[in-house]
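Note that one protein chain of the assembly has been removed; the remaining protein chains are unaltered in position.
Letters A and B name the chains as they come in the text, with residue numbers starting at 1 for each one.
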Amino acid sequence: MVSPKLNKMAYGGDYSPEQWPEEIMTEDMRMFKLAGIDIATVAVFSWSLMQPDEETYQFEWLDEIMDKLHENGVYACLATSTGAHPAWMATRYPDVLRVDFEGRKHTFGQRHNSCPNSPTYRLHAARLARKLAERYKDHPALAIWHVNNEYGGICYCDNCAKAFRVWLQERYGTLDKLNKAWNTRFWGHTFYDWDEIVPPNILSEHSAETRTSFQGISLDYQRFNSDGLLDCYLLEYNELKAATPDIPVTTNMMFMFKQLDYAKWAQYVDVVSWDSYPSNETPLSHVAMWHDVMRGLKDGQPFMLMEQTPSQQNWQPYNGLKRPGVMRLWSYQAVAHGADTVMFFQLRRSIGACEKYHGAVIEHVGHEHTRVFRECAALGSELQELGDKLLGSRIHAKVAMIIDWDNWWAMEFSSGPTIDLSYMNELAKFYDAFYGQNIAVDMVSVEADLTGYDVVIAPVLYMVKPGFARKIEQFVERGGRFVTTFFSGIVNENDLVTLGGYPGELRKLLGIWVEETDALFPHMVNRIVMAEGRELEGFKKKYTCNLLCDLLHVEGAEVWAEYGDEFYRGMPVVTCNAYGQGEAWYLASSPDGEFLADFVKLLAKQAGLESVLSAPPGVEATKRVKDGKSYTMVLNHNDMEAYVELGSSTHKDLLSGQLISGNIQIAAKGVWILEEA
Amino acid sequence: MVSPKLNKMAYGGDYSPEQWPEEIMTEDMRMFKLAGIDIATVAVFSWSLMQPDEETYQFEWLDEIMDKLHENGVYACLATSTGAHPAWMATRYPDVLRVDFEGRKHTFGQRHNSCPNSPTYRLHAARLARKLAERYKDHPALAIWHVNNEYGGICYCDNCAKAFRVWLQERYGTLDKLNKAWNTRFWGHTFYDWDEIVPPNILSEHSAETRTSFQGISLDYQRFNSDGLLDCYLLEYNELKAATPDIPVTTNMMFMFKQLDYAKWAQYVDVVSWDSYPSNETPLSHVAMWHDVMRGLKDGQPFMLMEQTPSQQNWQPYNGLKRPGVMRLWSYQAVAHGADTVMFFQLRRSIGACEKYHGAVIEHVGHEHTRVFRECAALGSELQELGDKLLGSRIHAKVAMIIDWDNWWAMEFSSGPTIDLSYMNELAKFYDAFYGQNIAVDMVSVEADLTGYDVVIAPVLYMVKPGFARKIEQFVERGGRFVTTFFSGIVNENDLVTLGGYPGELRKLLGIWVEETDALFPHMVNRIVMAEGRELEGFKKKYTCNLLCDLLHVEGAEVWAEYGDEFYRGMPVVTCNAYGQGEAWYLASSPDGEFLADFVKLLAKQAGLESVLSAPPGVEATKRVKDGKSYTMVLNHNDMEAYVELGSSTHKDLLSGQLISGNIQIAAKGVWILEEA
Partner (left out) sequence: MVSPKLNKMAYGGDYSPEQWPEEIMTEDMRMFKLAGIDIATVAVFSWSLMQPDEETYQFEWLDEIMDKLHENGVYACLATSTGAHPAWMATRYPDVLRVDFEGRKHTFGQRHNSCPNSPTYRLHAARLARKLAERYKDHPALAIWHVNNEYGGICYCDNCAKAFRVWLQERYGTLDKLNKAWNTRFWGHTFYDWDEIVPPNILSEHSAETRTSFQGISLDYQRFNSDGLLDCYLLEYNELKAATPDIPVTTNMMFMFKQLDYAKWAQYVDVVSWDSYPSNETPLSHVAMWHDVMRGLKDGQPFMLMEQTPSQQNWQPYNGLKRPGVMRLWSYQAVAHGADTVMFFQLRRSIGACEKYHGAVIEHVGHEHTRVFRECAALGSELQELGDKLLGSRIHAKVAMIIDWDNWWAMEFSSGPTIDLSYMNELAKFYDAFYGQNIAVDMVSVEADLTGYDVVIAPVLYMVKPGFARKIEQFVERGGRFVTTFFSGIVNENDLVTLGGYPGELRKLLGIWVEETDALFPHMVNRIVMAEGRELEGFKKKYTCNLLCDLLHVEGAEVWAEYGDEFYRGMPVVTCNAYGQGEAWYLASSPDGEFLADFVKLLAKQAGLESVLSAPPGVEATKRVKDGKSYTMVLNHNDMEAYVELGSSTHKDLLSGQLISGNIQIAAKGVWILEEA
């Protein structure tokens, strides 16, 4: 459960009554009741109010808020306010200020602005967390701790440089090992003293954010920065847990956020939470995938949907409104993928500064007679009806897809073969093929236990970390199906190439040797020509592919398809290698969606993967299971009603209370939660 | 009159004989006579020549120029040369150098390069103005003072930071008021000491020039910077007026220039002047609109066309030549909108540095046998013929369009709902609709007296300043017609949202409530579907709109049109509210040009607005009036001749001297000035 105090799907969101006159909060409480809101994230950005100067702390205002929340049956997701330091701290202790990628020391402004290696910041952030923990540890409203907010950003200041050297000493021990790991004899960059190492930015190794001369140092700086912010988090975490060991602690994560190794971070949060901000043009499967990433971070444990907008955002280029029903639909999409809360940014719109045009449950008009409020209240009511039914339920997937932040960083720092390679794009293409067939996928790290899975997909597994190749071999030996692609098996954890022929450590398993890799200009495609007889397996004759084309030779693998164009026409583009009880597939180029759809169908057939529901395009279905009961969630993302075949048995839709079966219509933007014993 | 000494439309421009050997000026005088040139703007950038070091001033060279001008019947528009500080000043007193938006301290170079809050700059600029005033106060050539040049740019140095704090103290009095005005409890930005406030740039609140976390501080910095440059101007102005109370003082303004609040500046210039540099692809109505802005700055008082190019510019990406006749045509367009001078940059082309490929009356070839010179001389001759006929004449418009710099700044600092919102685009769309029907428009500030107008247009009046809503209500009560649009009435002068429902203070007048605002992606449009029977008012059935779509409810207003698409299909998009004797219109989205053309026709019919001339597209007409006589100016911007219906009465064209009437042909690029008693 998200928190021992929350016995239903918590519903609420970010709330800043300290920005308002006192009477407003009374009105808010009235409206929260109308909307069924029972959780409020408070004190997200209130450091300057909590600590007006170095020696003074004032919490009376927060006491009042906490008390009033409690009086009104609203729990607090209590934030620590360390996501933005006070102005006085910036003036008095400039070490809290970041130096950016361009080497510019910042002054005061924005948020997420503190240097993670600032002694001042660390001291005061931990102290504030301790004060809060001590003051509110027994407060009945306190349901969960929310450390900081959307950690991120990178600093390149002198304190960071020093801390980086310490981090490197811990990692490498000796300069000799570091020089080897970074291959510093290239361009004569050998370091003879730790102090010669400077942060990699535009003033040193970089010519742009992802263009570096030395991948080794740049990759390590990403790790160091992720670890540095994690250290800041842990300072607060430890203070909070010392006072309130039973109150769960989280920090909110972000969509496709590259900077932080969430797989590592997740080990240190009690519950995962994240902020979901798709635009109206974001593919639905991308959001679904990221929900699954969040669920995967702690082995399937339900997560919190910490933030979403009730209507529109403000910070995108074009902030379209969520269409009627979409807020509800996307809320349930989160639940369908494992969320156990539905929360918003924000409960009431501020009147000034940069988020005043961000949607809110209570808009500037201030009353409940708005489309947005009505939709929020309707959902609140449904969630109250649902009670604890789905709470803690799990999703059982037989497909695992690997996501690895080191791989992401390393691949996109690579100089060559193409600037268009995007790890997220490639993951999303594969994910989308499973999503389109309503086959559940777990997004897991390279550390994950793979024994429960039938299929493991690792698109563009450029970096193979120690032990992973052996683990995946064992997985296949035992009958698993493994799929990987072009530009895989190239480097080790230090971005040093594995010699002896690509795909390096995966070569034996895949039964191929990749001799060369061609990069295609954006206007170019090649063709995937299926081998004779593959129609019987459900394939068309031809598909397209682009981006990169590996030129490979089979070493035992079976050729399923060949290139149709270029001088490597006739060379294999899809291969499958029998290995032990299982099979290992290789896709030598980036195929089109049609190919992937057909390929997933084949995998499903071969591995006996179950589709939750066979449904028309745009109708998504997942299954959460708890205490022997299963809850099939069906979501119609289309603008039109759709027909779904439920079969002859009767299902109870928890939302409408109706019993349904057979070939039945689901409304446009409609949602069912079908309970089955 | 522009200057008591100028009894005809002054004709000339920027002139820098100090860049040339002495004999050249003699030749210039000869050519000026051929061209009818009688005014020269001198000493625009000569500070380093006037003051070669801190203690030395040398004006003998300028004496010679002034004398020679006088001898040749040419008046001086005498500049103060403070638009670019000398190199020695930069080396000796680095406080004159600016720090840019990126936080970089500049060294020496370019122009308009002085920090407005530099003590050195202020001291020396005022001293130089005093020296000039004392030396030339009785010079017979002196017709007008030209302070500095094209004021602009922003500085973020420490002196500016200090001055900003002083400016804020004057504005807000207490930090408490400032914190409220900027809503600093958002993101915990509360200031407890004035010294904690730093200039808003890329190192603090901004992530890009128009992307800020705190609109309040960014908006105030725009005001502060505009005021700071105005202070610099006033230092010089006061020195000049002390010595020569009767010589008018100006400084040249720029096209659609956002940085300076010209409405405020205009209070401190004796005559408005501006530099008109359209490219060959700038819409004609944009230039016309800006002429009207300039005329409106001092309540219709004629302005100076201080600069235009005789042929081509150099600083645009593609500097096409003005086609034959276009220089004359555009000169008269300026006159047609209220200019009482026709002046060029530049009279002679320099041989080195960045403006050597900018057009000039005297080109590098150095003689008069060029197309450009011939066109200039022909125009000069015409202007001599015209004498003082039009001088001081006025334009009488019944339509006022609001332009407000604070509104401009605030709207474009807004984070959301769309990055495509441009105040100038929206103004220009409306202006163009009137322009297309030759209906005169005054461009006025929110401070303007509106009593003389029948129609007031305020596109995107996002910010409603204190008292304005009441003023516009009174205007409508008395029978006026008011038109405003989407995203209006949102904030007060501090960019704080007016609570209780959009459009805030304008809600009662407009009889509507805007519940939400949808932002459209660039590839999207919606449709304006006119209500039944509107064909009778001259409307088509359907138009398009885009950018933003307000979702509104009428509260008394009549619905003229509904949206045709999206979930808000059927909601009002054009409404009209009867209020007192008048009507208040609301356009809830940004309509296409066709709609606006038909809408302006309706307004014209309803309000009895007069078209100066009913003419084919591309034929512009305005009317200037003086001493009971009216001068109708007709300009054919087309590449083909056009037929114009003048009616049965006979008109005298002052340019050709001919009497014309009936349906008559105007030449391609032709101009008439029709005098009528």
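One rule holds for everything that comes next: contacts are C-beta pairs under 8 Å (C-beta built on N, C-alpha and C of every residue); 3 or more make two chains touch, one makes a residue touch a chain.
Values in this document were obtained by computation on a predicted structure and should not be read as measured data.
Asker: Among B:T26, B:T91, B:T451 or B:Q581, choose the residue that contacts the chain missing from this document, as touch is defined above.
Answerer: B:T91
Asker: Which one, A:Q58, A:S207 or A:S614, makes contact with the chain that was left out?
Answerer: Of all options in A:Q58, A:S207 or A:S614, contact with the hidden chain holds for A:S207.
Asker: From the list A:Y75, A:F224, A:Y318 or A:Y502, which touches the chain that is not on show?
Answerer: Touches the omitted chain: A:Y502.
Asker: Among A:E102, A:E134 or A:D246, choose the residue that contacts the chain missing from this document, as touch is defined above.
Answerer: The one listed residue touching the chain not shown is A:E102.
Asker: Which one touches the absent chain: B:L284, B:L321, B:L386 or B:M424?
Answerer: B:L321
Asker: Hey, which of A:R171, A:H189 or A:K389 is the one touching the hidden chain?
Answerer: Checking each option in A:R171, A:H189 or A:K389, the one touching the absent chain turns out to be A:H189.
Asker: List every residue of chain B that touches the chain not included in the displayed model.
Answerer: 16, 18-19, 45-49, 52-53, 81, 84, 86-88, 90-91, 102, 104-111, 280-281, 311-321, 323-324, 349-358, 363-366, 370-372
Asker: Since one chain isn't shown, list which residues of chain A touch it in the complete complex.
Answerer: 102-103, 181-193, 195-198, 200, 202-207, 212-216, 414-420, 494-497, 499-502, 513, 515-522, 551, 567
Operating definition for what follows: only the chains that are shown with their structure count from here on.
Asker: Report the inter-chain centroid distance for chain A and chain B in whole angstrom, where each centroid is the mean of the CA atoms.
Answerer: Chain centroid spacing, chain A to chain B, equals 49 Å.
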